[in-house]
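Missing here: one protein chain of the complex. Every other protein chain is in place.
For clarity, chains are labelled A, B and C in written order, and residue numbers in each chain start from 1.
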Amino acid sequence: MNAFQPDMRVNIGGFQMKNPVMVASGTFGYGSEYAEFVDLNRLGGVAVKSITLEPRAGNPPPRIAETPAGMLNTIGLQNVGLEAFLTEKLPYLRQFDTSVLVNLSGYTVSDYVQLCERLSEAEGVHGLELNVSCPNVDCGGMQFGVDPQLLGELVAACRRATRLPLIVKLSPNVTDIVTLARVCEEHGADGLSLINTLLGMAIDVRTRRAKLSRGVGGLSGPAIRPIAIRMVWEVARTVSLPIIGMGGITCTEDALEFILAGATAIAVGTANFVNPSVSMEIVSGLEAYFQEHQIASVDKIVGTVQVDG
Amino acid sequence: MNAFQPDMRVNIGGFQMKNPVMVASGTFGYGSEYAEFVDLNRLGGVAVKSITLEPRAGNPPPRIAETPAGMLNTIGLQNVGLEAFLTEKLPYLRQFDTSVLVNLSGYTVSDYVQLCERLSEAEGVHGLELNVSCPNVDCGGMQFGVDPQLLGELVAACRRATRLPLIVKLSPNVTDIVTLARVCEEHGADGLSLINTLLGMAIDVRTRRAKLSRGVGGLSGPAIRPIAIRMVWEVARTVSLPIIGMGGITCTEDALEFILAGATAIAVGTANFVNPSVSMEIVSGLEAYFQEHQIASVDKIVGTVQVDG
Amino acid sequence: MNRHDVRSRILEKRFLAPRHVWMRLECDWDPARVQPGQFLHLWLPELRDPLLRRPYTIYRIRPGEVEILFQVVGKGSGLLAEREPGERVHLLGPLGRGFALPEPGTRALIVGGGVGMASLFLLIQRLREQEFEVEVFIGARSRDYLLCRDEAAESGALVWLATEDGSEGFAGLVTELVAQRLERNPPERAVLYGCGPTPMMEALAKVGAAHRLPTYVALENRMGCALGVCLGCVVPIRREGTSRYERVCTEGPVFEAAQVCWGFRI
Partner (left out) sequence: MNRHDVRSRILEKRFLAPRHVWMRLECDWDPARVQPGQFLHLWLPELRDPLLRRPYTIYRIRPGEVEILFQVVGKGSGLLAEREPGERVHLLGPLGRGFALPEPGTRALIVGGGVGMASLFLLIQRLREQEFEVEVFIGARSRDYLLCRDEAAESGALVWLATEDGSEGFAGLVTELVAQRLERNPPERAVLYGCGPTPMMEALAKVGAAHRLPTYVALENRMGCALGVCLGCVVPIRREGTSRYERVCTEGPVFEAAQVCWGFRI
């Protein structure tokens, strides 16, 4: 028996979690779909699928395609909309002892502000995640995610609209992620989620058609992990906001890679599709690692990766 | 017997090749290393390892790391330098009936200009490829590759320094590849190479050290193919320069994916390490494909991918 | 619900045709709780390429084991076909909404194209157990690819065969054979069930509509999660006048053919 009990709690700018393991937006529905495989009480947190003010139908099929160690998707923010989320989905999540991060997306600053206001009144919402990086709709926030000026305005407006912890989920499709992270910090964000999907495309050589209906889509899965790790590391070295790291996590070792790079918490995305209980396995795996190495708490190793030169 | 003889020749802004298959810079040495596996006379072209004015020692080990369906490298432009290239390496390549694209890199515009001038005088150089995208040295041209202003000045200066076909190899680590491609077009480039490696990082969880000596490095291999295909498609739709497509090509089908996306020629990189004769297999595979589908010449299918909406 | 992720092993494998494979797998699901037409999502553990699982219909099920029948089409099915008895696979299931049995007294016309028959055998079995009149229409490219003919006949169903090259039975598409059969001798009360390539399902929907028969088809689509979460597998469905995207893995794979907005691409 190991008497050593590490403190697994983490705090993303006020968004408190009992352990650093989350599930990523869009890869876990609204929680109930995984009920047979995951004990939500064991998860640090759940980021729900992006919510918009109105329900959205999403893009036509085909919406997904497989690539080497990755997948492309162009779901297009299909979701039930704010009202149905509040009345039909949130009550389910409230039953569990886990932190709920509501991911939201819109066309305009006003969309985001309204969502922030309405969600701040709702019981059982512990934090808000601004999706400024969805590549799959013509106006899915992606314009905010690549332009420092627009991003600053959006974050400032949302900051005024809520007292909930405000986390900005950045796009990796940028030249300089650090500048965008700094803008979030300066305009009052409490934390960052890194990374959303990379823009990609695949072609069916037989039919000579794009594999996705909209041509391009978002690349996720193990293939992108080295890019995500790099971005987390770059941002963690220069910006003081806590980071939720994600992109290709499939096991405990991958999760640790993100923590060492500078993430305070991590989120499992695509891997949920492959192994529905993977988030549970990572919760146990991290606990075992901290015990074995007698690490008292998560912050002791966040960002401690050594680089030679 | 198939009597149909497709015309496999392609022309990248004056850089003529007997077929669209090249090998990518840094993955084929100076040709002689693969002599036992590849008949250079069968290749459309060879892009040699980046040349700098002076010899370069490169970065300390460890220089490579494997990632899911990809690899990271931080070679750091180790090369023999211009003089040794001209006297020791180029004569070997001149023996073969293949087009030689000399990839060059520098710290300053003047470095690039000098290299262009010297190489333009050399016999057996058929084109120049400006590497403005090496992520592995503090000043490896990457600053040019992400800044439209600097890139424009560099391309214009090189244009004045050579009459050889001038191809610019762009970095994928940018928000908007199309703008940079346009800048190349406006300043006199003859073609584009897309893409160089993506910035990535990997951490050894056991030792808690970065797997590469410099922390970050360039990600290549099948993992990045969807990103490369997307960039080729975006650029091909908006810029009229011919494109050499690369990034994760491992077989004929992958090569066709790039051609359908908009590449006139393709280059095999990392896959050479895994299967040294892969470039030959793709030459034969493309020929067979064009014969089977009775496609008269390569340009008939360049960029013809269909996208639904 | 009633879904499990089972760490299974391959018990037996056989090639039925050069690219058609039958496999028996360890599996402890209660056969009584599996609907005909439900599927499982199969993972070759630890692989990253292919990354995703692959959906296969539950062909047969008995206590302790499940059978699938699949065609080698690409990388995932290719690797699975190479696996030998004793090797590990994970099975997520049973998934989706299967075929509902008709009102007593209804004649069931079951139409399978190629490996689509894999999705229909359990239905035939259940229908025959309850002594429905069953006619099975099996279509394939050529005679070597006609699946389940003996099993269908043994169950007491009437079996019709169609091959595109005419090497056995009716020469042409199986949906043409169904249309002929219905024209020559229109049944009193009948229902159509189908599984096969999407264009064939669309053709079957037309046949069903022409003869005013309720028609149910099992659709395919690329799948991510198969649990209703990723929204990757949707097809356009018309309900109460408005069309919307529904998930093949959750609302399907069986849909009422008249409600499907055909013409989508998968």
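We take it that a contact is a pair of C-beta atoms (placed from the backbone, for glycine too) under 8 Å apart; a residue touches a chain by one contact, two chains touch by 3 or more.
Predicted model only: the values in this text are computed from it and were never measured.
Participant: Can you list the shown chains that the omitted chain is in contact with?
Facilitator: A, B, C
Participant: From the list B:114, B:175, B:213 or B:291, which touches the chain that is not on show?
Facilitator: For the chain that is not drawn, the touching residue is B:213.
Participant: Hey, which of A:12, A:69 or A:255 is the one touching the hidden chain?
Facilitator: Checking the options A:12, A:69 or A:255, the one contacting the hidden chain is A:69.
Participant: Kindly note down the residues of subunit C that lie in touch with the hidden chain.
Facilitator: Residues touching the hidden chain, for subunit C, are 47-49.
Participant: Residues of subunit A in contact with the chain that isn't shown?
Facilitator: Interface residues of subunit A facing the absent chain: 68-69, 222, 308.
Participant: Using the touch rule from the top, list residues of subunit B that touch the missing partner.
Facilitator: 26-29, 33-37, 57-58, 60-66, 68-71, 73, 75, 78, 209, 213, 221-222, 250, 270, 272-277
As a working rule, only the chains that are shown with their structure count from here on.
Participant: By Cα centroids, which chain is closest to the centre of the whole protein?
Facilitator: Measuring from the global C-alpha mean, the nearest chain centre belongs to A.
Participant: So which chain is the furthest away from subunit C, centre to centre on CA atoms?
Facilitator: B
Participant: Take the average of all CA coordinates in subunit B, do the same for subunit C, and state the distance between these two points in whole angstrom.
Facilitator: It comes to 46 Å between the two C-alpha centres.
Participant: Could you state the distance in Å from the CA-based centre of subunit A to that of subunit C?
Facilitator: The answer is 36 Å.
Participant: Counting only residues that touch at least 2 other chains, which ones in subunit B make the list?
Facilitator: 68-69, 222, 308, in rising order.
Participant: Spell out, as numbers or ranges, the residues of subunit C touching 2 or more other chains.
Facilitator: Expected reply: 48-49, 265.
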